[in-house]
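Below you will find the structure I want to go over with you.
The other protein chains are all here in position, but one chain of the complex has been omitted.
Take a look at chain A:
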Amino acid sequence: MGNDKYVVRPMQTFSGAPKNKQIQTDNIGVVEEGTTATIWDIFDSFCVQNETPESEKADYLETTVNTSKGQEKIGEKSSSSSTTVSTGCTISSMSEMEMSGNSLNVESDSQLIMSSESFQHSLLVMERSIVANTFQPKLAAYRQLPIPEDPDSTVKPGIKVQSEEGEESSLSPTLERLWAFTCELSRGRNITSMAWNKENLDLLAVGYGDWDSRTEKPSLICCWSLKNPMWPERVFYCQSCVTSLDFSSNNPNQLGVGMYDGTVAIYNVQSRNNVTCIANSRECSNKHLHPVWQVNWTKKETTLSGMDRGEALVAVAADGRITKWLFSGNSLDCIDLMKLKKSQHFKKNTVETDVIISPMTPGLCVDFHPTDSSIYLTGTCEGLIQKCSIFNSQNFLDTYKKHFCPVNHVEWSPFSSDVFLSCSSDWTIQLWKQDLFTPVLSVTSSQRAVLAVRWSPNSSTVFAAINGRQVEIWDLTLSIRHPTIVHHAAAGVRLTSLLFVKGNDCVLVGDSEGQVTVYQLKNLSVGEGKQVDRLNDIIHSAVSW
């Protein structure tokens, strides 16, 4: 207070003149974003987040950086999803704007899309769905499912009344046509053989070829699937006419093929792009030079230690040899199982008249015993059926003599291991028992060569036969003199090939126009009692006459 050191001193500072300055900024856009944290969104982001820390070190700082990055990503992702969800109405307007400007982009896009694998897969599934829509009632009948009526169908009710009247008259056994496997590739080609795949029972291989035509059309093998009766899944072209097909059971993707020029080949049907013919007998020195009439996969005999049984392809050809082909590495090699010599009986008659170069008779068919795979039957051009064993390549075990024309097909019964059927160009079908040397039953119905006969895999007394103009279904419990069902081919069409379907009452018939028609056996009565017993009863009653 009274100190001299303190002096009061006023000051004045200049205050500058204020000046107004204006600035302008860009509009700061404000966008409202909403998002729904869906479960899959969280899951996806979690997956992506899990992938990134694996490649980086797990440092605390870096993990925090990661989580912030992750959050940004989540933000981005959810924003992208929300824009597409909430602004759906603007997409069409956006697309209209874009389409005017980006025609170049569309071109490259379409190329990219069309060549992508996922597009091919989508096309495959889409084609099958569309075809299944069209064929749905037929496929349901094939699988023996009930066919409900379509409530939106535009079929008029007048037609329904007619079908009801028709039903009353059709209680007798008959064949109902379901559909036909046919496409432009196969139209007009003669079908020579058909085979079901052993693993996928809906896959059918069909061989097309004509060995006496003059045209140079290459022979064809098509693999059809039940999922698409309008276009085959695989198409293979062969140089020579295909005469016989069989799928392997050990490797279900291998298809054995026998051809008219004597070639035996194995095809791999699994892949579309890779090499399909995995083995060919052209380089083998011991190959057949005459048409191969049948090929059959058979299990090899077990080794002493009971190791797994491989499979071998057995072929029977017109040069009288039955050969077993072994597939090793990339090549096929064969050993002879049997040479079909002409029998003594015929030799005496023909030694003066004919000039015979080879003393062997062409073999036409072979079938291995269903349980004992070392025994097989083979039918020859002379009409004899020889029972042979793979251990004995010099002599036959037994000879069954009844036919006097080439035996076209022999088949063991799938139910009774003693019984087999044979059919021949002498118009007859014979039913044999293994230990009797005269046939138990002999049936004939028309005066035409019987091209093929097959046992039904579902009923032990039913078999089917095909003879060029008609398909006959025989049921031995109903009648042994007349076929139960006879179905005639259309005019000008020759029926050439026959196959049963396991598990339901359907039969496939191949003809000379390239169509494989699927028929359903209707109203065929199913007997009671065990399958084997029914067949044995019939045989006993026939033998005791």
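Couple of notes before you dig in:
The rule we apply is simple: a residue touches a chain if its C-beta (ideal position, glycine included) is under 8 Å from a C-beta of that chain, and two chains touch if they have at least 3 such contacts; residues count from 1.
Quick note on the criterion: contacts and distances are computed from a predicted model.
UniProt records the chain missing from this view under the protein name "Dynein light chain roadblock", selected from "TrmE-type G domain-containing protein", "Dynein light chain roadblock", "C1GALT1-specific chaperone 1" or "Metaxin-2".
Contact with the chain not shown here comes from a single listed residue; of A:T38, A:N286, A:N504 or A:N523, that residue is A:T38. Hidden from this view is one chain, which touches chain A at 38-40, 42-44, 84-85, 88, 91-92, 94-96, 98-99, 106, 109-110, 112-116, 118-120, 122-127, 129-131, 133-134, 136, 150, 152-155, 230-231, 273.
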